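Quick one: this structure, given as structure tokens, is what I'll be asking you about.
Missing here: one protein chain of the complex. Every other protein chain is in place.
Letters A and B mark the chains in the order given here, with residues in each chain numbered from 1 onward.
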Amino acid sequence: MSTLRLTRESISTSFYKYGLFIVFIALVMTFSVFNRNFLSGANASNLLRQTASTGIAAAGLVFVLVSGGIDISMGSTIFLSSVIVTTLANQGMGVPGAFVVALACGMLVGIINGFFVSVLRVVPLIVTLATLYVVRGVALALTGTQSLFFFNKVADFVAYTSLFGVVPVVVLIMAITLFLVQVVLSRTLFGRQLFAIGNNANGARVMGIKVRRNIFLTYVISGALAGLAGLVSGAQVGAITPTFAEGQEFIIITAAILGGVSLFGGKGSAFPGAFVGVLIVMCIENGLVMAGANMYFYTIVRGVVIFFAVMIDCMRNKGELR
Amino acid sequence: MQQPAADAPVLELKKLNKSFSGVQVLKDINLTLKRKGSVLGLVGENGAGKSTMMNILGGVLQRDSGEILLDGAPFNPRSAVDADQAGIALIHQELNLFLNMTIAENLYLNGAPGTRLGLLSYRTMNAEARKVLQRIGIDVAPGTMMDELSMGIRQMVEIAKALSQKARIVVFDEPTTSLSTKEKKDLFSIIRELSRSGISMIYISHTLDDVLSLCEEVAVIRDGAIMGQSPISEMNKGKMISMMVGRKLDQLFPFAEKKPAEVRLSVEDLCQGKTLRHVSFSLRSGEIAGLFGLMGAGRSELARAIYGVDPIERGKILFKNRPVEHPTPSWWIENGMAYITENRREEGLLMPKSVKENLVLASLQRMARTFGAVDTKAEEKYSDQAIERLDIKTYDKARQLARMLSGGNQQKVVIGKWLLTKPEVFIVDEPTRGVDVGAKLEIYTHLNALAREGSAILFISSEMEELIGVCDRIMVMCSGEITGELQREEFSQEKLLTLAIRSATHEHAAAD
Partner (left out) sequence: MKESTTIEPGVRPLTPGSSLQAKSAPRPASLRRQIASRAFSSVERMSMLFFIVYFLFCVLFVNKFANPVNLLNMLVQCADLIILACGMTFVFMNGGIDFSLTATLALGSIFGARVMTLGGDPLLMTVIGVALMLGIGLGIGVLNGLTVTRLRMPSFIATMATQLIFAGLALWYTQSATIGGLPRPFLLIGRGTLFGVQLPVFIMLAVVALSAFVLHRTVLGRYIFSVGTNHRTSLISGIPVKKTIFSLFLFSGGLAAVSGIIMTSRSGAGMPALGKGMLMDIVGAVVIGGTSVTGGKGSILGTAVGAALIIVLNNSLNLLGIEWFIINALKGVMIVAVALLGVLLSTNDR
């Protein structure tokens, strides 16, 4: 066991957790029956690379979900960040600059979300639904609805370089993100207070925890990581079309909930939780591709997966009928 | 003299005053916690002002006037954090713990030992937590999740939290209500242990025997004023009870002679976990039967179980001598029962809706015409009737929102809502809570009128005076059981309280 405390679920929820791995293994086995290549090393590394962007964004979303909020604007944030980074990188910006810009423009979206949710107290679903459109609109205005092409040294470094020839940079970025996020969640006071807020916001307030400030920060962090995910996926895909990352928020939310992060707050982890969720989602998509499934079929599968993930979450945590 | 003196009392409240919207809740409260390690009992009826006082001490509420001295130095807590830092810990009746986290995490949510560079050290946290837990003698791993612990252990964790924050003064508010006998014993030995180690405590409770056995001194609070503070040696149960109830009647109760007739509702052997144990009673048409009990006695739970809001494990409910298999609110409303809950804001009213909307809420089914349209004329007529009959003060029933009404008028709207369903049985739970004296009187009069018209009324209250003033008979509950019933000629506050407090010495009482 690592020094990180990864297991904090109670007995009842550990069933869910093991169930998750069982699902994952079952998936892997099913797909490898259909396609011998599925279990190959190349495909495994391919799978990991595919998870990078979603994994990073899902890690950010964990903050919001744990404290009892929701952020459905991430797809647009990813788009905005990749547009800005691509534009600047094409004008010669270097690798460090790209990271700073990606994080900063995601953070900006997060600040807006957080301000409306925590300071002005507008329902998070409506706020982030609106920023979903506003942010995409701004990004489209920047591109003039043209596709951008992200082929330069930044994209080369991020998407096509492997450290020591084995560890792809994208995977490294994801690993570092997951590590840091999990450390913040489980090893800092801020992280623990988020769990308290998600469990009982009023109780947290009575205890003197700065609830509003913490909630504000969750949106800033989720925004920033969506920005980083934008850099990664932009570099990997190479072509930033006007519909880039559209609907990505569904996949991110699905992955997080599938990974045991509760929609009702107070429960979940970035690693292994959300990460396993992302793996499962990507495994399904990857498997569908290899099994030669029809592309429209993916959407249906995504819907079914999110439905059951949420259903299990709702069986464990009873919310209000809304 | 603002110098902290060595021999100054640990805590002193001087002439503390507090009012809420014009109603004085605390009047010139004086209270002294004399020395380190002393345990002060605080007893009083529900609503006497205990919780308000405690919340002021804990920085949750701000006082209007008066002084708080801590070791002789003035103390002005502005928030819960201030009180924490001054070493005052409140243990609320509803524990403030987060069930999704471990014990150690709950203890150190506002700052943890061994934190370096912002990183928590679980090793140090758990070690420290283990020490604290050992100090109060519980043998549970600090890494255990809260939701795996029993209520008793959770209570202990609250105490551990107080200790981990280096509390010097711990205030307990009814700590034993959800504890088993064994857990209670453990709690008391911990309290004694803490006292020996120099931690002062205020122990608020209804269970007078516990107070007598735990505390060095007892203060009795009544109607927001301290009736006296004296050493335990000069106290006994009877004296405490008489101080708690010895209030002069400052209001008249309109008692009306009625003619109780046939049995409308009867309940046989109703059981629900620990909250209701073998409850049986019956209710006749034309009577007002009181149901008295202290906090946590199971009065409201009984009403909720009958009304079908909470499940029943065992027992029978008979309505007009016919068994009710699966009671639900809508079944009761159709068949003529009304239920006014104790929680007006959350369960009685739609606060952001108009007076009219609230009044017709329970009788909408009867106002349906073709295509399910609401008979708006009937709506007008009936809501006007209710407003007139109950004298509800509203300038525009269609536009004035329930939340803009005074407490008394709000309650009258709730009563009006039920009147329109023409109920034959009325269960009213604390109908006069947060209501001013004038409106109280009106509410009693209306209940009398209803009973005279033949309704059966179950009047649940924790105010003895009003029950004595209004009821034909009073049943008393304690720990989920009905412990006795008094007829009108036997009514006395002492007898009521004795029945309500019986359980602590249940075995003894039986032996007597």
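The working rule: contacts are C-beta pairs under 8 Å (C-beta built on N, C-alpha and C of every residue); 3 or more make two chains touch, one makes a residue touch a chain.
Quantities reported herein were computed from a predicted structural model and do not represent experimental measurements.
Participant: Please pick, from B:V374, B:A398 or B:A449, the residue that touches the omitted chain in the full complex.
Facilitator: Here the residue in touch with the unshown chain is B:V374.
Participant: Consider the whole complex, including the chain that is not shown, and state which of B:D84, B:E183 or B:E357 touches that chain.
Facilitator: The missing chain is touched by B:E357.
Participant: Among the options A:V33, A:V100 or A:V123, which residue touches the chain absent from this view?
Facilitator: Counting the whole complex, the residue in contact with the absent chain is A:V123.
Participant: Of the residues in subunit B, which ones touch the absent chain?
Facilitator: Against the missing chain, subunit B presents residues 20, 22-25, 46-47, 49, 51-52, 55, 60-61, 223-224, 250-251, 307, 309, 329-330, 332-334, 339, 341, 345-353, 357, 360-362, 364-365, 367-368, 371-374, 376, 393-395, 400-401, 403-404, 406, 408-409, 417, 433-439, 442, 463.
Participant: Applying the definition given at the start, please give the residues of subunit A touching the unseen chain.
Facilitator: 70, 116, 120-123, 125-127, 129-138, 140-141, 145, 250, 253, 257, 263, 294, 296-304, 306-307, 310-311, 314-315, 318-322
The rule we apply is simple: only the chains that are shown with their structure count from here on.
Participant: Under the touch definition given earlier, write down the residues of subunit B that touch subunit A in their complex.
Facilitator: Subunit B residues touching subunit A: 60, 79-81, 84, 96-102, 105, 109-112, 115, 118-120, 122, 145, 147-148.
Participant: Along subunit A, where are the residues that touch subunit B in the complex?
Facilitator: Touching subunit B from subunit A are residues 5, 8, 10-11, 183, 187-189, 192-193, 195-196, 198-200, 203-204, 206-209, 266-267.
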